[in-house]
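The complex appears here without one of its protein chains, the remainder shown in place.
Think of it as A, B and C in the order they're written, each chain with its own count starting at 1.
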Amino acid sequence: MIEVLYFAWVRERIGLPRERIETRAATVADLIAELSAREDRYAMAFADLASLRVALDQELSSFDAPLAGVREVAFFPPMTGG
Amino acid sequence: MIEVLYFAWVRERIGLPRERIETRAATVADLIAELSAREDRYAMAFADLASLRVALDQELSSFDAPLAGVREVAFFPPMTGG
Amino acid sequence: MRLVVQAGPFDLGAESTAFATGAVGAGAVVTFTGIVRDNGGTLAAMEIEHYPGMTERAIAAIMDEAQARWHLIDALVIHRHGRLVGGEAIMMVATAAPHRADAFAAAEFLMDYLKSRAPFWKKELGRDGASWVAAKDEDEAALNRW
Partner (left out) sequence: MRLVVQAGPFDLGAESTAFATGAVGAGAVVTFTGIVRDNGGTLAAMEIEHYPGMTERAIAAIMDEAQARWHLIDALVIHRHGRLVGGEAIMMVATAAPHRADAFAAAEFLMDYLKSRAPFWKKELGRDGASWVAAKDEDEAALNRW
């Protein structure tokens, strides 16, 4: 079980801020493929990876990073703080 | 007649903050030579021109600048504000 | 070092005074305050979303990096989230150092990294609807100078 969080327009497209997912995905990319195959709203949210960022356990990471031992995955657009 | 002002250690070496001087000096350099010839305290204050700055009518200027029409000359070390 | 993430407003003046007073030995204090522009009256409000937990971790890491790079006596980051209107302060950064070059460089570094590496997302609520603020290429490029 993994906690998956969505922020900003990713959250809006998927329609929820977080969910717990049962998955055997080995990498972030595998998880994205699994979710995108599930429903259109996921496919739409993940359509353009260049405009997405991912954090694993609250650290910025990359799409080819392994999910082994990870408890929290977050997807969001590039940050616009400050 | 020209008003001559001294600041910081130039003022301390010459021993006064300002004086009115009757001069026919054509340039700042001429005025410095005239004052330096007058008394040792002036000669000491003007000994090292590289460590001196001059303002004519409150604008930074150079030692070869003409004094024609100038009402106020100020001598001081490099500024240390801020 | 002090780091505050909050929904409510902060008092720029009181924070600046407290920060400068507390930075014993400092010769230079720099503050930056980010303010919601109303874009000539077209912006009704701004909504700032953030990632609780990661926000604090990311800002703390950026502040640690600033302290490792420059000789700082103290640093402060305050960042708001939630709904703000035009003219309101979104965030502030303050740095204190013996010398001005360090205080300025660290403040600019903190701002550049907060812009692109702290998990905040701005949504503009205008008269014609709402839209997420897009990240600017120039903000990402700004990181390359450090």
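Here is the rule we use: contacts are C-beta pairs under 8 Å (C-beta built on N, C-alpha and C of every residue); 3 or more make two chains touch, one makes a residue touch a chain.
Note that the coordinates shown come from a computational prediction; the quantities given were computed from them, not determined experimentally.
Peer 1: Sort by label and list the shown chains the missing chain touches.
Peer 2: Touched by the chain not displayed, across the whole complex: B, C.
Peer 1: Please pick, from C:3, C:44, C:61 or C:89, the residue that touches the omitted chain in the full complex.
Peer 2: Final answer for the missing-chain contact: C:89.
Peer 1: Any idea which of C:5, C:30, C:72 or C:135 touches the chain not displayed?
Peer 2: Among C:5, C:30, C:72 or C:135, only C:30 touches the chain that is not shown.
Peer 1: For subunit B, enumerate the residues touching the unshown chain of the complex.
Peer 2: Touching the missing chain: residues 5, 7-9, 11, 55, 58-60, 74, 76-82.
Peer 1: Contact with the hidden chain only, please: which subunit C residues?
Peer 2: 11-17, 20, 23-38, 87, 89, 98, 100, 103-104, 107-108, 111
The rule is short, and it goes like this: only the chains that are shown with their structure count from here on.
Peer 1: How many angstrom lie between the centres of subunit A and subunit B, each centre taken as the mean Cα position?
Peer 2: 72
Peer 1: Nearest whole angstrom, what separates the Cα centre of subunit B from the Cα centre of subunit C?
Peer 2: Centres of subunit B and subunit C (C-alpha means) sit 48 Å apart.
Peer 1: Which subunit B residues touch at least two other chains?
Peer 2: none
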